[in-house]
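A single protein chain has been omitted from the complex, and every remaining protein chain is retained in its original position.
Each chain carries a letter (A, B and C) given by its place in the written order, and its residues are counted from 1.
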Amino acid sequence: MPLAIRRLVAQPSFYATAGAVLVWLVIVAHSHGVGGGAVISGALNYSVFFALVGVGQMLVMASGAGNIDLSIPANITLAAYLSSGQMQGANAGMAAGFAIGLLSGVIIGLANALLILALRIPPMVATLASGLVIESFCFAYSRVSVAKPAPLLVSFTTQRLAGIPLVVIAAIVASAAVIAVLKRSLFGRHIFACGQNMTAAWLAGVNVRRTRVFAYVACSTFAALAGILFAGFTGGPSLNMGSEFLLSSIAVVVIGGTNVAGGQASVVGTWSASIFLFLLLTMLNVFQVDPGLKNVITGALIIAVLALGKANRPQAQ
Amino acid sequence: MAIQRTDGRAADEGALLALRGISKSFGPVQALKQVDLEVRGGELLGLVGHNGAGKSTLMNILFGVTSPDRGDIILESQAMDERYGPALAHRLGIRCVFQELSLCPNLSAVENALIVHPSLEGTGWKRRAKSLILTRLHEIFPGHGIDVQTPVGNLPIGQRQMVEIARAFTESNNLAKVVILDEPTSSLDSSAAQQLLRFLQRTVLDGKACILITHKLTEVLNFAQRVVVMKDAGVVADVSGAGLSRERLFTLMGSVERAMVTPEASSFAGMRRVDVVGNTGGPSELRIEAGETVGLAGLAGHGQKEVLHRIYAASRSGRDKGCRVTGSAAYVSGDRQREGIFPLWSIASNITIASVRSLSRGSFINPVKEQRLAEAWREKINIRSKSVLQSILSLSGGNRQKALVARAFATDAEIILFDDPTRGVDFDTKRELYSQIDSASRSGRCFVWYTTETDELFLCDRVYVFHEGKVVDSLVRSELSEERLLQASFHEA
Amino acid sequence: ATGDTSKKRIALTDGFSSNSWEQSAWNAWKAVASRAVKDGVIGEQKIITGNDDPAQQITQMQNLILEGYDAIVVDAASPTALNGTIKEACDAGIVVVIYDSLATEPCAIKVNVDYKDYGVQETHYMAQALGEKGNFLEIRGVAGSEVDIDISAGINETLKQYPNMHKVGTVYGNWDGTIAQRQVATVLPTLPQIDGVLTQGGDGYGSLQAFKAAGRKIPTIIMGNRQDELAVWKEMRDKDGYKTFSISSAPGMSTIAFWTAQQILAGKKVPNTFYVPLLAIRENTLDSWLAATPVGTAASPQYTLKDTVELIDDNLAGVKPKDLPQPKLPQ
Partner (left out) sequence: MANTSRRYAENAGSALAVLMSKRSTLSVIALVLVLVAVFWMRPNIARYNGVRLLLNLSPVLIFTALAQMFIMTASDIDLSIGSFVALVNVIVAGIASPGLAAAALLACVAGYGLMGALIHWLRLPSIVVTLGASFVWLGLGLMVLPLPGGDVPLWLSDAMRLRPPWVPAPVLVALVAMLLGHLILYQTSFGVILRGVGSSPAALERAGRSTLRARMSLYALAGICGVIAGVFLAGITTTGDANVGRGLTLLSVGAVIIGGGEFVGGIVSPVGTVMGALVMQLSGSLLSFASVAPAWQYSVQGGILVCILGLRAISWRRVVT
C-alpha cells in the first residue's frame, strides 16, 4: 500500500467514514441516484444529535478505562423538559430555557462525578443509578408542567443553509472547538494523561480529580444541549426521547475509533459513526428488511467495522 | 566486532543451551545483531551492558516470548522451530524472572505458582502448590514473612519480586534447568539481594544454570563465574568472572570510570522546604532545606514511599497539617510501568506533561515551545532515540526512566521527589544523573531521594533511616557508613 | 351486581414505561380507583408501573399475588410471558382482568379493542379523503406485538380494495413520536411524493415532524389520540384547513378494567372477552376533545361504573356497544 493510503487507513476514524460512504453508495445505487443529496442532509440532520451526545460520551470514555455515562438518556430527557417547559412555546423564554437546560446538565455531571469520585462507585453503576433517579424527575415534571419549545428553536433545528441544516453547522463549530481543546489545551492533555494512567497522571502534576469532574460535566452538558435541541427538532419533549441514545452513544464513540481503554479520542470518527449508523438504518429501511434480520445485520456490521478498524490499525501495547 | 574471549573453553561443550546468530529488529531499531551465547550447566552467568544494549530482548527470545528475525535457539542439542514459546520453554526447564513483573495481581502466591506448573492439576493442587512455593521462599529468603494466600497485588513490590523469583525455582514435573533473572535485585533491599545472590551461588552447584542481568556491577563481580558484556545490540565480551576487576569490566562495557561526583556543601542552608512532623514519630523529624539532597534509607517497604507520597500530596493540596511544604514538587517513580509512562504518547509528550502548564497561554499550549523543551531535555539527559516524536514504547527500560527524570527536571519544581529512580538504569546513565542532581541542587533545588542502593546514599547531604514506617535515625554525610546504615535499618541502634 | 366489595383490594400492573398513553391510563385509573376507595366501594387500590420488560412485570404480578390482592388488572408487556403468572393468580382465586395489550392466558378476563377495525377504519377514511388514489407510507408499531399485527392486517386488507392506492414504504415507529420521526426520515429521501400516512397512534406527530424537517409536502397523516397529535392537527386546520382523522384505543380502558374487576368481585357474570369501541375523533369533535386533554396525556373518556355495566351487558347480549362517552369539558 502506498504511504498516503496507509496513513489514511491508520486514522482512527477511517472505518466509520468508509462504512458511511459505502452504505450511502448502496442506497443511492438502489434508488438509481434519486435523493442522494437529500439522504445526506437528512442523515446530517439526525446524526447531529447523536454526534453531540457522542462527543460528550467520548470525553468521558477517553478519561480512562471503565469511565462511561449511562445517565445520558435521562439527562437528555430532563434537559428537554426543563428547557421546553421554560420556553412554553414562546421565543421570549428561549434564553432562559437554554440556561436552565444546560444548568441541569452541569448539575447532573457534578452529581455523577460526586458518586464516582467521592463515593467511589464504579462509573457504570453510578451513572446507571443516577439515570434512574433523573428519570423519576422527568416523570414527575412531565405531569405537572406544559413543555413546548420556542418556535425559533424549532426553526433553528430544521432550517437549512445551502442544504446543510443550521444546527449541523453549529454543532460542527462546537466539535471543531472540542478538537482544538483536545489537541492543544491543557485540559486535552490532562484528560488523555488520566485516560492512560491515573496514578502516573497524578504524579506528573495533573489534577486528576478536577479533570475527571470536568469530563463528566462536559459530557452531561453536551447531552443536555443535545436534549434541548432535540426537543426543538421533534417539536417537544417526550418521556422516552432519550432511550435511543443509551446504546448508540457508546456505539458511535467506539466505532468512531476512540480507545475504550482511554487516553485517545476521535471527534471526527464520532461524527462519521453517527452518520454511518443512521445511513445503515436508512439502507435497511429502504430495502424493507424484516425486523429480525435488520437487527442481525446492524449488530454484525457494528462488530465488523470495529474489527476491521482494530485489525488494520497499528496499536500501542 | 571481535569478541574477547578469555576463558578458552570450546563452544557447546557441556552447554545446556545455545543461541546462534540471533538478530532482531523493531522497525528501524536493530535490537540484536548476530548474537551468539552459550550457557553451561553449573554456572552463574552475569549479563551486563548499558541501557538498550539488547539484554532483555535476547532473554525474551531465549524464553520464547519474542521470536527472532534470524538465528537459532538450541536446547538439548536441538534447534527450536517456530512453535517454540513459553509453554515449551517451561517444559524444557527454562525459567524467566522478568524485568517488568509478571505475576497475576489478583492471584495469591500459591496460585501464581500453580500457573507455571500444569502438572499440579487435580485434587490437592492447592496444598502441593503451597508447599512448592513456600519451600523455595524459605530456602531463598529465610524470614521473608510473606503471606502466600493473599493476592500478590496486595504485597509491596519487594515481596512480589521475591515471590516471582521463588516461583522461577519451583520444580514439579517441570524442572528448572536454566533460570534467567532480568534485574531481579532492582526492587529488593540489600539484605534480600544478598540472600538471593548467595542462593544463586548455591543452586548452580547442582548443575543448574542462572543468567543474571543486572546494572549493579558488584553483584556480577562478586558472584558470577562468567560475564558476558553486551553493547549496541551485540556481545562484545565473554570473560571469566574470577579475578575480574571493576575497572576491566568498565573498559569492556565501553565506559570510562570517572570519579563519583562529590557534592559540595549546599549554600542555601536555612530555607526550610519540607517539614514532616506527624506520623514519622521516632527520634527525629524529617526536615529538608533548599539545595539539600536528602536520602531515605532503610529496608524496602518500611514507609519511605509513603513519606514521598505524603510530601507530594502536601505540596499540591497544602492541607496536611503534619507536613508543611514550601514550593512545588515533582515526582519521579522507579515503577515506570505503573506510575510513570504514558504508553500512547511520544517521548516529547511524556517529557513535557508536567510542565505544559508553564508553556501555555490561557489554557492553550504553545506547541513550538513544547517541542523545544522536549528536545532540549532529551539532549541534556541523553535519551537514546532518533526523535522525540517517537513513541515512548520504542525506548528501552533505562531510557524510559531517563524520560521520566527529564519530565521532573523540566518543571520549575523546587523539590524533586525520587522514588528509587535509578531502578534498572545502567552505570553511565546513573552517573549522568548524579551530576545533573548536583548541578540542580546548586541552583537551589532540593532532592528527597529514596533509593535501594547504598552507593547513592553517599551522595546525600543527610540520610533518614526508616524502620516500620518511622524515622529511626538521621545521619549527616560525615557520619554515614555502611555499618551505621545496616544497624539503623534493622533498628539495632 | 351489588355484592359487597368494600373490603376488596384491586391493583393495576402496567408493564410499559411512561409514554403519554400509559400515563393517561394511570391517571384515569388513579382518579377512578381512589374515588372508589374514598366512597367505600373498594378497600384499597395500587398502581405499579413497569419498564417495557416482561420479566420485571412477572415479578410485579407475583408480588401482588403475595400481597393478597383480590383482583389484579394487567396491561401486559408480553402477550405470552405473563401467562404462567396469570395462571398462578387465577389458581389462587384472584380475579385477573387484562386490557390494552393482552396476554393469551384463558383464565383472565380480557377488555379488548378490535385493532383490526382500527386499520380498516383509517384506511377507509384515507381512501375517502384522497379520492381512492395516491402513494402511502405505513408506520407500524412494535415489531412482534399482536396489536401491530392486527392493525397492519386491517390496513393492508383494506388497501386491497383500492387498486390505485399504493403503499410505497413501511417503517416501524414503535408508537413513539421520536422513533417514528427518525424512521420516517430514513426512508423519505428515496421515496416519491407521499400523499398519506397510515399510522398506529402515537406516531402521527413524529411523522409530521419528519416531513417538515425534510422540507416535503405534508401528506394526510392519520393521528392517534395523544395531545400533541390533536394539537398539531388543530393548529394546521386553523391555519390552512388541514383535514385528517384520529383513531385510537382509549387509555380510559383502564377504568373499564377497574370496574370490571370490581363487578366480578361483586358477583357479576362477565364474558371472558368483551370489546370496547375505538375512539374516533373527527373534525367536529376535535375541539372538545383537545380541550379535555391536558398536555402530555392522551384523549380519553373516563368510564363510570354505569358505563362499564352497560358495556358488559351489551357485549353479553351481543349488541354493538354504544359509542364512547363524549368528553366532559373541564369546569
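Keep in mind that, in the parts below, contacts are C-beta pairs under 8 Å (C-beta built on N, C-alpha and C of every residue); 3 or more make two chains touch, one makes a residue touch a chain.
All values derive from a computational prediction rather than experimental measurement.
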Options A:Arg143, A:Arg160 or A:Arg209, residue touching the unrepresented chain: A:Arg143
Selected from B:Pro105, B:Gly207 or B:Pro367 as touching the chain missing from the view: B:Pro105
Residue among A:Val9, A:Val26, A:Ala90 or A:Ala129 touching the omitted chain: A:Ala129
Positions on chain A where the hidden chain makes contact: 65-66, 68, 70, 115, 119-122, 124-126, 128-133, 135-137, 139-140, 143, 247, 250-251, 254-255, 260-261, 290-303, 306-307, 310-311, 315
For chain C, residues in touch with the removed chain: 18, 26, 46-49, 51-56, 58-60, 62-68, 78-85, 88, 104, 142-146, 149
For chain B, the residues touching the chain missing from this view: 63, 65, 85-91, 96, 98, 102-107, 111-112, 114-116, 118, 120-122, 125, 150-151, 153-154
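Here is the rule we use: only the chains that are shown with their structure count from here on.
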Computed distance of Cα centres, chain B from chain A, in Å: 44
Chain A-touching residues of chain C, taken from the complex the two chains share: 17-20, 23, 143-144, 169-172, 176-179, 181-183, 185-191, 205-206, 208-209, 212-215, 228, 232, 295-296
Residues of chain B that touch chain A when the two form their complex: 312, 316, 330-331, 333, 338-345, 349, 353-354, 356-357, 360, 363-365, 367, 391, 393, 407, 411
Chain C contact footprint on chain A (complex, rising order): 27, 30-31, 34-35, 38-39, 42, 45-46, 139, 142-143, 146-148, 157-158, 160, 233-236, 238-241, 244, 278, 281-282, 285-286, 288, 291-292
